[in-house]
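Only a portion of the chains appears, each positioned as in the full assembly.
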Amino acid sequence: MTLKTHEKKRIEIMIEAAALHRIIEVLDRFGVTGYTVLPALAGRGMSGDWQRDDAFGDTARIVSVVCITDPSKEEDVLLATKDIVERYIGIVSVCDVKVLRSEHF
Amino acid sequence: MLEIAQQNLISPMVLFFALGLFASFVRSDLSIPEAIAKTMALYLMMAIGFKGGVELSGSGLSATLFAVLIAGAVLSALLPVIGFGLLRATSGLSRVDAAAVAAHYGSISIVTFVAATQALATAGLEYDGYMIAVAAVMESPAIMMALLLAKRANEASPTDGQGTHIGREIFFNSSVLMLTGAFLIGYITGKPGLETIAPFIVDPFRGVLCLFLLDMGLIAARGLRSGLGKLSMPVLLYGLYMPLVGAGAGAGAAMLIGLSAGSAALLITLSASASYIAVPAALRLALPEATPSIYLTLSLGITFPFNLAIGIPLYIWLAEVLT
């Protein structure tokens, strides 16, 4: 491929909505420039299963935070979010992605 | 009393709740979209708040009003202490879980309250508009008390800069804000204000409540299905006797203050009811170590249906006997 691309990390954090602001505080703290929050409908994990239309308020609702960031920030972000997903309900995973406009991330 | 109970059980409200339970138990795909459920909850608080404010603007402030507001705050703060003690003595719940459960029973369920006002209307009893302010006042103290109760077990952990978030969640959560806000607007605009929006907040109110309770039935049944097995017998029983403890305390306060039968019935109902919207949301933030399935199953799966079907007629009867 002749197009110049840059290696970044795509961090995906599934977290209960009530603790979303804590994740965002972490992303802020480490100077992550962008993120997107996607809603979820239902799910299952160690703490049981849930369904959006059957739950009340934020108690059990999960959202997915997608954050594409520079590999240099990966470790910091992972460590800090790990603390949160351990205390609240959630999981974190990372995969490799390529982007075109490196300066944007 | 039996007549009220019977009328209550065959009211459209309770029957739609039962329909929701049934639909969930046969695993129907019936469900109310979350956006609608949330809006109906806001609508109920807007309507009940506004009407309360209008009532108060008609009757004016009084010593009784302040007495009952204070009584509400005290009940909300003290019932968790009693509940916490009972849970720690009878069940094996951890300090944190016991505090969390106790918080729910100190706080109130606005839907139970609304259902009680409907039952009062059917029974032909009047109540004072400021009782809605009492409901708003009782939402939050229980949460703070529970945080104190849990603290001892949990010295080191929470808050770390979360204080403001949690404070907002406790005092400016959407329930409290909508209820108080609509109450104030009703108080300011009074009867003329009510007339302009009555076809929205008064006339369709009961119908919306039916649809809302259908959804509550769906959710309560799901909670029961998934959570019931995880509750030990003493915890389960707590969901049935604690409302009665609360009712007793509420009845005592009502007699001390000298409330009318209708208002007394509402104070009793508030004390007997358990939160399942505002408190879970606040505790999830402030006390994530507590197990949601315990307090949600208990307050929404056990106590809410109990109050809706049996509690409310009982509390009205009690209020009528005592006043």
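When the chains are written out, they are named A and B in that same order, and each has its own residue count from 1.
Following the convention adopted for this analysis, a contact is a pair of C-beta atoms (placed from the backbone, for glycine too) under 8 Å apart; a residue touches a chain by one contact, two chains touch by 3 or more.
A quick note: this is a predicted structure, and the numbers were derived from the prediction, not measured.
Q: Only one of each protein chain appears in place, so what formula describes the complete complex in this structure file?
A: Whole-complex stoichiometry, label by label: A x3, B x3.
We take it that only the chains that are shown with their structure count from here on.
Q: Take the average of all CA coordinates in subunit A, do the same for subunit B, and state the distance between these two points in whole angstrom.
A: Once rounded, the distance between the two centres reads 35 Å.
Q: Report the residues of subunit B in contact with subunit A in the complex, numbered from low to high.
A: Residues 31-34, 37, 162, 165, 218-219, 222, 226, 276-278, 280-281, 284-285, 288-289, 292-293, 296, 300 of subunit B touch subunit A in their complex.
Q: Write out the stretch or stretches of subunit A touching subunit B in their complex.
A: 16, 18-19, 21-22, 48-49, 51-60, 87-89
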